[in-house]
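Every protein chain of the complex appears in place save one, which is left out.
To keep things simple, chains are lettered A and B as they appear, and every chain counts its residues starting from 1.
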Amino acid sequence: MTGALQRFLPLIVTTAVLVVGFLICAAQFPNFASWRVVGNLLTDNAFLGITAVGMTFVILSGGIDLSVGAVIGFTTVLLAVLIEHGGWHPVPAFAVALVVAGAFGAAMGGVIHVFRMPPFIVTLAGMFIARGLGFVLTTDSIPINHPLYGELNDMALRFDFGLKLSLPALLMLGVVLAAVVLAHWTRFGANLYALGGNRQSAELMGVPVGRTTVAVYGLSGLLAGLAGIVFSLYTGAGYSLAATGVELDTITAVVIGGTQLTGGYGYVVGTFVGVLIQGLIQTYITFDGTLSSWWTKIAIGVLLFVFILLQKGLLTVWAGRGGEPAEA
Amino acid sequence: MMLSAPGPSRNLPQYGALLVVLLANWLLFPDFFAIRLQDGRLFGSLIDVLNRGAPVALLAIGMTMVIATRGVDLSVGAVMAISGAVAATMTGAGWGLPAVLAASLAAGLLCGLWNGLLVAVLRIQPIIATLILMVAGRGIAQLITEGQIVTFTSPALAFIGGGSFLTVPMPVVLTILVLAVTALLVRATALGLMIEAVGINRLSSAGAGVNTPVVLVAVYVWCGLCAAVAGLIVTADIRGADANNAGLWLELDAILAVVVGGTSLLGGRFGLVLSVVGALIIQAMNTGILLSGFKPEFNLIVKAGVLMVVLLLQSPTLTLFLPRPKGARPMGAVKPPVAPPPVAPKSGGAKP
Partner (left out) sequence: MTASTTPPSAPLLAIRGLSKAFLGVQALDGVDFTLRHGEIHALLGENGAGKSTLIKTLTGVYQRDGGTVALEGREIAPRGVEEAQRLHIGTVYQEVNLLPNLSVAENLFLGRQPMRWGLVDRGAMRRRARAILMPYGLSIDVTAPLGRFSVATQQIVAIARAVDMSAKVLILDEPTASLDAQEVAVLFKVMRTLRSRGIGIVFVTHFLDQVYEVCDSITVLRNGRLVGERRTDELPRFDLVAMMLGRELEAAAHRIDIGPAEVDSRPPLASFKGFGKSRSVAPFDLEIRPGEVVALAGLLGSGRTETVRLVFGMDRADQGEATVDGRPVRLKGPRDAVRLGFGFCPEDRKKEGIVGELSVRENIILALQARQGWLKPIPRRRQEEIADRFIRLLDIRTPDAERPIQLLSGGNQQKALLARWLATEPRLLILDEPTRGIDVGAHAEIIRLIERLCADGMALLVVSSELEEIVAYSRRVVVLRDRRHVAELRGGEVSVERIVAAIASETPNTEVRQ
């Protein structure tokens, strides 16, 4: 079974980092190993996790989406404007936001496919556009006071043993589960991996390249829209500067999660673990109190470097069973 | 089609665009070209464009050469923050200007070296390799400033941002200086040729004996140095280092400036002056939007529009139908589908 071991090695290493990290935290801080901390970890990182799932799909297909943070920001503003200024009920506002975000992503996918432009630059322009549109709607931070927001925020799944899963956490878990099914139990998922493996071969084997490209960016936009809804629930406001830099955090989570940035290899679950590792580092620093916030960035940078090296090593010495990779 | 290096006629679109933007500003704001001398320093909107455009112009100079090798450097904004943090912190600790400048530039050089080694030796894709420093760099900058916005009062360092030399603001002087040194470095040596050769065809260049790893490391190091100078200017200008916000998103502006300047993201021929012109076009639009009373936020949409137009002009799908001196080179890593032998490229096609 060394084959399977090797295949899942990045995932195993990532999970090991999370577990070891959690144990270190638990050993250091007496209150750490509690269901409350776990619940908060899931809630606080829900919007990041949902976005990262979309990013995973895009990266698996051999692309990248720099617009997700801006789309989240735009969505929160759109919701705030519709609900507070337009007097809409949140539910139709949610629907509109999802449609707009999805269509925005699909449009970028279309441009990438039709004009054969690098995804990096197209989604960069998308990022400018989405942020700009948000700014055009309003530059203020608008609080959303609709009663439904309070109700949704109070909604939670409570377990007897003490775990409380908030609505955002549940949404994220649901998205991750659905994404796993999509990646491994549908033809679309197989097509994504095929596209990321080798575009030309995929085309020769009958993968609908154009449709898949549009769909994957559309999906990423849609999930960024959903993350925007979660973010607006979480912060109770709409702000066009919300979620700046989230595209970087999600890309980092995807890489730490063991997905090849060049596409074709990786797992959604790994991304989920990658998001949790980032959250864990943040939680550790909050718990510590004396450690400064910048260590988060440095630690994540180091993790990023180690995992990129690990990927590189795995690709080049694929055959030979090397020594155990150093833990970060 | 590709607007490449020397020959003024080919560069008309860039200069024309700059002129159009400036004229538009003038129409909106008749005093736009008014320049006055005050306390031995020039003032006016036009000077303001030059002054504020300096950091992006500096980044664009370094970025141009990186992009010419078919790479990209996402870390320049973070490197700016690091060099600014080094300068402010050391000045605060009482070091003299020479030591401060040397240390800041050395920090930029080290960052560039790191990126270059990842790209040239470990052969990691440039976007990914420089992403590491983009993420960690701000943390490092904050580590240096210990999370504070470090302010200083040293007039010597502040001079770099706010002073003037022969009535010209120092940022403009420094940009011109860096531009001149860079141009000298690449055009008076064979480095420029090697950079273009590596960017166009790495395999052929290596086969001709070009030391490709050294060329790659060199461009990333230089890009780091340029970013360090930009970081110094920004820090000196605000008399403080803000590790969180110094140079934030400027890497994107720098890439945009290079693209507007006509250097292809696919590498090859590059024009340093044109990239600076690109940076000025962006800054002039910025100023124009501010002057015309629009919200500054419109800037982003305008930038996106400019980016898309320039890229569409370069898109292989569109240029397929136009006569084009470049061989039909596919965009990005995408190989063209199996097709009959390509048509022998037609001659001519310089942009009007």
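By definition in this document, contacts are C-beta pairs under 8 Å (C-beta built on N, C-alpha and C of every residue); 3 or more make two chains touch, one makes a residue touch a chain.
The structure presented is a predicted model; accordingly, all values stated were derived computationally and were not measured.
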* With respect to the chain omitted from the figure, which of B:20, B:122 or B:190 is a touching residue? -> B:190
* Check the options A:10, A:196, A:238 or A:257 and report the residue that touches the missing chain. => A:196
* Touch criterion as defined above, residue of B:45, B:115 or B:205 at the omitted chain -> B:205
* Asked: Where the complex has a chain not shown, which of A:54, A:264 or A:301 is the residue touching it?
  -> A:264
* To do: May I ask you to list the residues on chain A that touch the chain which is not drawn?
  => 3-4, 7, 181, 184-187, 189-191, 193-194, 196-198, 200-202, 204-207, 264-265, 318
* Structure fact -> Even though one chain is not shown, chain B touches it at residues 2, 4, 188-191, 193-194, 196-197, 200-201, 203-211, 215, 268-269, 325-327, 329, 338, 340-341, 343-345, 347
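Note that only the chains that are shown with their structure count from here on.
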* To do: Would you kindly tell me how far, in whole Å, the mean C-alpha position of chain B lies from that of chain A?
  => 30
* Asked: Where on chain A does chain B make contact in their complex?
  -> 62, 64, 111, 114-122, 124-129, 131-133, 135-136, 139, 199-200, 203, 240, 248, 251-252, 255, 261-262, 292-302, 304-305, 308-309, 312
* **chain B residues within the chain A interface of the complex** => 72, 122-125, 127-129, 131-143, 146-147, 243, 252, 255, 259, 265, 295, 297-304, 307-308, 311-312, 315-318, 330-335, 337
